[in-house]
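First comes the structure, then the notes that go with it.
Shown here: the complex without one of its protein chains, the others still in place.
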Amino acid sequence: MAILEVRDLKKSFGGLEVFAGVNISIEKDQIYGIIGTNGAGKTTLFNIICGVLRADQGSVLFNGEDISKKPTHKIAELGIGRCFQTVMPFKSMTPLENVRVARATAGKKNKEREKFSIDEIMEITNLTDKMHIKTQELSLPDKKNVEIARALACNPEIILFDEVSCGLSGEEIYSRMELMKKLSKMGITVVVVEHIMLFIKEICDQVSVLHSGKVICSGTPQEVARDAGVIEAYLGGKSNENIGS
Amino acid sequence: MEYTGLIQTILGGVGVGSVYALLGLAFALVFGKLKICSYMHGDLAILAAYLGYFIFTSIGLDPFLSLIVLIPIFFFIGYYIQVIFMKPFMSMEIWQGRYQAQIMVTWGLGMCIMAIEFIIWSGTYRMISVPYRNATLNFSNLTVPVVHLLSLGALLLIYLVLSLVLQKTDLGISFRACSVDRITAMLTGINYQKICAISFGISSAIAVVAGTFYALTHQITPAVGLELTFKGWVAVIIGGMGSLGGVILAGLLVGLVESLTSFFWIPALKEAVLFVGLLLLLIFRPGGLFKAK
Amino acid sequence: MKILEVNQLKTGYDPEVDVLRGLSFSIEEEECVAMVGANGAGKSTLMKTISGILKPKSGEIFYRGQRIDGMLPHEIVNLGIVQVPEEGGTFPNLTIEENLMISCRRKKAKMERQKNLELVYQSFPQLLAKKGQLAGSLSGGQRKMLSIGKAIMESPEMLLLDDISMGLAPKVVEDLYRMLKDLTLKMDIPVLIVEQIVEIALDFAQRGYVMTQGEIVLEGSSAALLDTEAVQKIYIGT
Partner (left out) sequence: MNLKKWVVSGVIAFILYMLFLRLTDAGFIANFIAYISLFVIAGQGWNLLGGYIGEISFGHAVFFGIGAYTVGLPVGYKLDINLLLLVLLGALMAGIFALIISYPLLRVQGFPFLVGTYGLGVVIRSIVVVTPALFATRGIFISTYSKNFTYPLIIGFAIAVVIFVQWLVNQDLGLRFKAVRDVPTAARMIGINIYKTKASAFVIGAMLTGLAGGLFALYGGFVNPSACFGDNTSIFILLGPYIGGIGSVLGALFGSTIVIILQEVARSVITVNGGHYLMVGALLVVVMMLSKEGIYPGIVKLVKKIKNAYQKRQGE
């Protein structure tokens, strides 16, 4: 059974239609990629899943339960964690406090799913030696780590990553990839929004391509990379050599 | 008899309300569009009232004539307050940063203005005793104070002029441009900070008018400034955060609520009733009564 | 002569983190230059810094020999450097005509107002048909046209185009670039273009720079860049 399912989602801002009926179904323990050009509505999709925005139509099912009307903090308690594209750690607190507060709220509500202790979280996110420095004084990659750590502390079943690679260098991106693989092995479903094809291709089991308000293609990364519609949307219809490398 | 009394009260309420509406208009202009928060316009209004009083008692100039001098002076005061005290905060994020800082700075300035008024004129109640202060127009058995009619007229005039400026002139179009997207406005070549300063100047000038009319209908004391500020803000909240027309209706409503409470109940409770109304509004319609489009 | 010269530019939103880490490049007369790179490489930050929206932490920007870093955005527009921004770019609460008229801030632009207006309406006939309507009622592609139209109304002496294709359907993007090409040919001015679709950008420009992590890692003629494997690799991220 799908762990997260988006059914016939419609949303428009003012006159601008962002989603014209989006369907996505994510299986458990997968690494699922959602790609699309800038402005395709990837972040909006995450916002709707998390309950920050309300859809105009359609529903979001988590473990078969409709969560599209639930308040955000309830959705978090059910086990959906999230990292933002523009980093938003609690900047006046230390990384440790960031993790502690998450553990004390959403993490407390689903203790049975606890996979990592706080110490382990600090370790896998490389924050052990920085955990007493105020977050606002950390560098961007570290701030991203704080967000990942905070999401993990909620004991989620599924984590949504929004443009993790944004602003990171190759090596840093690589370590994130490793971390995601590790999480999915531990039984946490990972959803990645990206626009860098290679990143998706490397780690994802399933990919959906979001373009002008619709999912234009779904499947394994290899299938998607060969899809003519995707190539046109992504590269302006010239060639597919960029994907190949 | 009771009936005419009620009508009389309503008219009085609308008359007083027009002062609140003017202040609300001053706030809504800078807050609703440019997201500048001020807590000193009540004090500016009272300062203008005192200056009008001073000019009247020393050289006998009618307060309406002194407006000709006071309006440009206060425009520049407002302009430079924005440039000196508000500009450093304009780049901060809206609440937490910008609004809080601006509220505190303007409130501090307002406090200074109030203290200076205390020092110069002391806390005793003053009034500008112009000959037409108690003049009335009579319609059958209704008596309407001339000053109320004048303030209502001034309110409408200012509103019309403002809407016209906003719709037709380059300044108005730039202002509307700045209000939706300040980055794009800058990239279009509009001097954002200057537009802000001019708007703050205009809103200060409106406060002068409000203060003058307040002084003609009430006795003034320095401590009233903060009260007026808050009533202006109540008008803004009820009016739906920045629609100019809504603020005017809301300001008149505030005046009406106050005078009706005095009429039917205890005058000392008029403000309490007003704020209870505000709290109820926050429960049922947090967005305001007359929502901005 | 160098029209635009950027020297060791450092910019960032946080005091500790630099988005641009000492960037240098230049644009020659009547040249169209593309700046490509992945998301987060700092392209938009660069555009904002040139236009004066962001203050650089260090480094210099020269425009025709005049130092412009530290100048206010409207002063930079007055010099003739006009940007079509990635987001926004139009005022949805103003009509299309007002949007265009408000963009004549420079003296030269005021004199050429009628001529420019004709040029805009001629290039984008869709705008003429809707000129009395609010810009908020336009579709995404039309908004971009209006945004470009606004830049033209300013009689630009240098054009900065930031990610025109963002959020638009491929067909619209293609049309848009065709119109742009005509326009820039007519106006004969240098253009700096930032674009996430590499091919379009390099097709449009004669020369290109590749950015990653706030630094320029590669430069060359468009044709050469398109051929290099490195570009594809860098663009893709690892």
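To keep things simple, chains are lettered A, B and C as they appear, and every chain counts its residues starting from 1.
Methods note: a contact is a pair of C-beta atoms (placed from the backbone, for glycine too) under 8 Å apart; a residue touches a chain by one contact, two chains touch by 3 or more.
Small disclaimer: the values here were computed from a predicted structure and weren't measured.
Of the chains displayed, those contacted by the omitted chain across the entire assembly are A, B. Check B:Phe64, B:Tyr80 or B:Tyr99 against the missing chain and you find that the one touching it is B:Tyr99. Considering the whole complex, the residue from B:Val83, B:Leu109, B:Leu171 or B:Leu260 that touches the absent chain is B:Leu109.
From the options A:Ala2, A:Leu16, A:Leu61 or A:Val101, the residue with contact to the unseen chain in the full assembly is A:Val101. Interface residues of subunit A with the unshown chain, by the touch rule above, are 50-52, 71-74, 76-77, 81-82, 84, 88-93, 97, 100-102, 104-107, 109, 147, 150-151, 153-154. What subunit B contributes to its contact with the hidden chain is residues 37, 85, 88-89, 92, 95-97, 99-101, 103-105, 107-112, 114-116, 118-119, 122-123, 222-223, 226, 230, 233-234, 237, 266, 268-269, 271-272, 274-276, 278-280, 282-283, 286.
We adopt the following convention: only the chains that are shown with their structure count from here on.
A summary of chain positions shows that the Cα centroid lying nearest the centre of all protein Cα atoms is that of chain C.
Subunit A and subunit C have Cα centroids separated by 31 Å.
Rounded to whole angstrom units, the spacing between the C-alpha centres of subunit A and subunit B is 49.
Centroids of subunit B and subunit C (each the mean of its C-alpha atoms) stand 43 Å apart. Residue positions 92 of subunit C each touch two or more of the other chains.
Listed in rising order, the residues of subunit C touching subunit B in the complex are 51-53, 72-74, 77-78, 82-83, 85, 88-94, 98, 101-103, 105-106, 150, 154.
Taken together, the subunit B residues at the contact with subunit C in this complex read 170, 173-174, 176-177, 179-181, 183-193.
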